[in-house]
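To start, the structure itself, in structure tokens.
The other protein chains are all here in position, but one chain of the complex has been omitted.
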Amino acid sequence: MLTFENVTLTQGDFALTADIAIDEGVTAVIGPSGGGKSTLLSAVAGFLEPQSGRVLCNDQDLTGLAPGKRPVSMLFQDNNLFPHLTVLQNVGMGMRPDLRLKTGDEQTILHALTQVGLAGYADRKPAALSGGQQSRVALARVLVADRPLVLLDEPFAALGPALKDEMLTLVRDVLVKAGKTVVMVTHDPQDARAVADRVVLVADGDASAPVATQAIFDDPPAALRAYLG
Amino acid sequence: MPKTAYLTVVAGLCMATTATAETPKLTVLTYDSFVTEWGPGPAVEAAFEEVCACDLEFVGAGDGAALLARLQLEGPRTDADIVLGLDTNLTAAARETGLFAPHSVEADLALPIAWTDTEFLPFDWGYFAFVGNAGAQAPTSLRALADSDVKVVIQDPRSSTPGLGLLMWVKAAYGDEAAGLWADLADNIVTVTPGWSEAYGLFLDGEADAALSYTTSPAYHLIAEEDASKVAWAFDEGHYMQVEVAGKVAATDVPELADQFLAFMVSDGFQSIIPTTNWMYPAATPEGGLPDGFETLITPATSLLKSPQEAQAVRDEALAEWREALSQ
Partner (left out) sequence: MINRVPAYLAGALVAVLTLGTLIVVALRAEAGSGLSGADWAAVRFTVMQAFVSAFLSIVLAIPVARALARRRFWGRRVLITLLGAPFILPVIVAVLGLLAVFGRNGIMNDLLGALGLPEMSIYGFHGVVLAHVFFNLPLAARFLLQGWLAIPAERFRMAASLNAPVGRLLERPMLRTVVPGAFLVIFLICLTSFAVALTLGGGPRATTVELAIYQAVRFDFDLGRAALLACVQFGICAAAALIAWQVTAVDGFGAGLDRVVQRWDGSRVFDGLWIAFAAVFLLIPLGMVVVKGAPGLLTLPDSIWAAAGRSVMIAVISAALTVTMALALALHGGRLVAVISVLPLAASGLVVGTGLFLIVFPFVRPADLALPVTIVVNATLALPFAVRSISPAVQTVRSDYGRLMDHLGIVGWARLRFVVLPRLRQPLGFAMGLAAALSMGDLGVIALFADEQNATLPLAMYRLMGSYQMEAAAGAGLLLVALSLLLFWLCDRGGRAGADL
């Protein structure tokens, strides 16, 4: 459960308010570009402190916590992997940022790699992988990080439609099954329809409360209608 | 990693220790070329250590012009017991520092002039001269050089003892007309180098017809390289002398040893080394006479030399004339 309690976020002239709660499962954040979708995620990840209000995760107040100390895993639009480290090391960073892997850690990593379909790739470097495989490595890191909340800031935007669907399915099958709360930013309503349980619309400086996916697309509010065209 | 790198340096700084020797140690501050393996240093060290039961250490401090500055920088706390390599153009300033003590050496010197200085004792001497190629056009006077289109390279009087020597040479020969001579010489001077090495190197590379050096320079080429192609130009006005001296530092902790060294310096053991290592005339003629080859050198009819006081008195004026003339 992710809660925004009277949160106001400002970045220069831009301001965004949010007073919502997001349950487990997959929640899509959609809205016009520049509307503040990524800003909302930044506040959760700890890159932007709210002007006012609090962000809570399972009743834990995140205010003032360093990004690395938050119960949050995040995938960015790009640069999710270190090109000079092996797949094993990249995934290992999720467990031990100092890469001092303990006995058993390697097993965990190899298991996660198997879960995302990359058994046998541990010693490769990212440059030797396809785009889809690189995304899988990042997902494996999320798995081993073992944090309850997962933020996806359009990490699959550069993949083709088939690959993207595959990744979203993987998110569903692996992350949701592992009991995580997944919040994903997307500009493609298809993504939301495909995997999201509910949708948060961010538009006009406000994040509106989550609505079940089917319901919101059947009867879109004005702002979403304008966005969908 | 950054921290350990700093530690390494600190450790390096700390590791420098002062060696404590049981035998008395005599430190001689001198110019670089004296101490290199081609200079007199190694042979002198060996010869003196045989008789002194001491450890003789030469410390090189750049060229002759840098010696005095180095001593002034170190001040009364200097480790040097002897300073060797000043010339008479610098001894007045050296005396004024009050860092030197009188020596007690009586010596039979073979200089073309009488020597009476009680603080500084000569160890070698020579005549400044332009050294050019045999068979090429050779001016016969400073004036003739100034009137010719022969190209020479000289040293800067502010950073080199030959350069200062030439300044004094012109002043000694032309007095109040020195400025005029410099003005006429200006177009003969290819460039002015910081030290002797650069000037002589440029000449050997063919950048000039001659370089300011010594009448004894051709002896080097003749004896060490069996090359008779270099000659010193004999000038009618006479040649200015360089007398290289050593002095005892007043604050020395081994005054007797310092006196012993100065006495050794004008003896045969030291003097016989000088001609073919420092390529100058020894201050006292060695028993075996001068080495073969030295008899081929020119002998100036007139020796010019200003007393240390005079040299110091005219220095700034002469320098201004020089700078003025060459800045046109």
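Which chain is which? They are A and B, in the order written, and residues in each are numbered from 1.
Criterion: a contact is a pair of C-beta atoms (placed from the backbone, for glycine too) under 8 Å apart; a residue touches a chain by one contact, two chains touch by 3 or more.
Owing to the predicted nature of the structure, the values given are computational and were not obtained by experimental measurement.
Peer 1: Which one, A:16, A:45 or A:183, makes contact with the chain that was left out?
Peer 2: A:45
Peer 1: Any idea which of B:189, B:210 or B:280 touches the chain not displayed?
Peer 2: B:189
Peer 1: I'm checking contacts with the chain that's been left out. Which of A:125, A:172 or A:187 qualifies?
Peer 2: Of the listed residues, the one touching the omitted chain is A:125.
Peer 1: Thinking of the whole complex, not just what is shown, which of A:85, A:176 or A:194 touches the missing chain?
Peer 2: Missing-chain contact among the listed residues: A:85.
Peer 1: Can you say which of B:38, B:115 or B:174 touches the chain missing from this structure?
Peer 2: B:38
Peer 1: List the residues of chain B that touch the chain left out of this view.
Peer 2: Where chain B meets the chain not shown: residues 1-3, 5-6, 8-9, 12-13, 16-18, 32-33, 35-39, 41, 58-63, 65-66, 68-70, 72-74, 77, 79, 151, 156-159, 186, 189-198, 200-202, 204-208, 220, 224, 279, 322-323, 326-327.
Peer 1: Touching the missing chain, which residues of chain A?
Peer 2: Counting over the whole complex, chain A touches the hidden chain at residues 45-47, 66-69, 72, 74, 76, 79-80, 82-85, 89, 93-94, 97-99, 125-127, 145.
Rule of thumb we're sticking to: only the chains that are shown with their structure count from here on.
Peer 1: In whole angstrom, what separates the CA-based centres of chain A and chain B?
Peer 2: Averaging C-alpha atoms per chain gives centres 80 Å apart.
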